[in-house]
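Every protein chain but one is kept in place in this view of the complex.
We call the chains A and B, going by the order they appear; numbering starts again at 1 in every chain.
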Amino acid sequence: MKSLTEQLWFEVPHRRGFLNITETVEELVRKSGVKEGLCLVNAMHITASVFINDNESGLLNDFELWLEKLAPEKPHSQYRHNGAEDNADAHLKRSVMGREVVVAITNGRLDFGPWEQIFYGEFDGMRRKRVLVKIIGE
Amino acid sequence: MKSLTEQLWFEVPHRRGFLNITETVEELVRKSGVKEGLCLVNAMHITASVFINDNESGLLNDFELWLEKLAPEKPHSQYRHNGAEDNADAHLKRSVMGREVVVAITNGRLDFGPWEQIFYGEFDGMRRKRVLVKIIGE
Partner (left out) sequence: MKSLTEQLWFEVPHRRGFLNITETVEELVRKSGVKEGLCLVNAMHITASVFINDNESGLLNDFELWLEKLAPEKPHSQYRHNGAEDNADAHLKRSVMGREVVVAITNGRLDFGPWEQIFYGEFDGMRRKRVLVKIIGE
């Protein structure tokens, strides 16, 4: 069995934002030499998400508005977590979008449908945060 | 390490619907010959979901109504993604239900609790769409 472990660092300059990290993950699959296996990509922070969806700017805007409706940031005082912190909403938003994705590797590539792209979803940014990529297989 | 990769095709005749795909996945586990491992089942389209829940028609109806409340289809104009498209709500609904499941394989079978069943959740149907099954193990 082969394996590869890498951490990706991001600093989103706003509180919330989405980054398309598909190419970076694809490069790591090549680097791993794994032809058949699984690729786990997960946020290492609990106020961020890794998810798969469409790389379309209108849709990413819809996600921002929708998540703010499901789990509004303000007023900060509505959440008990917000004593010294103000990011309770980020924990909730990340729960909707998910912590991780597991992607099949087939013939040495991410085995994707036509529009699948991997995103890092930041909900409490303006600081350096990490994503973990773990690849196992043969 | 053994592996198996298969694509399942579905065409749901309505915009939304749920299909129980448990038996098909179980057959693929047998076919793979894997006794101990992991089975990834994921939607290859970003307006569909694979999830595990109860095979009970009342509950599936509750899911339909609940998702429509959390992420209503109409009016289509409420979403920026809906220019040439009208399926923004499907992207959001799929985010709630999840893209994929990872199921343990133990003694050559899906290692399930008493009521776990795998569903394909379609949120933008009336077209042929795919699910990927990837099995790895020994």
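Just so it is clear, contacts are C-beta pairs under 8 Å (C-beta built on N, C-alpha and C of every residue); 3 or more make two chains touch, one makes a residue touch a chain.
Quantities reported herein were computed from a predicted structural model and do not represent experimental measurements.
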Quiz prompt | Contact residue for the chain not shown (choose from A:V25, A:L60, A:V102 or A:I118) | solution = A:V102
Quiz prompt | Selected residue (touches chain absent from view) among B:A43, B:V101 or B:L132 | solution = B:V101
Exercise. Spell out, residue by residue, where the missing chain touches chain B.
Key: 1, 36-38, 51-54, 56, 58-59, 61-63, 66, 70, 96-98, 101-104, 106, 111-116, 136-138
Self-check item: Interface with the unshown chain - residue positions in chain A
Solution: 1, 3, 5, 38, 40, 42-46, 70-71, 79-83, 88, 91-92, 94-96, 98-100, 102, 130, 132, 134, 136
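Please note the rule applied: only the chains that are shown with their structure count from here on.
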Quiz item: With chain centres defined as C-alpha means, what is the inter-centre distance between chain A and chain B in Å?
Solution: 20
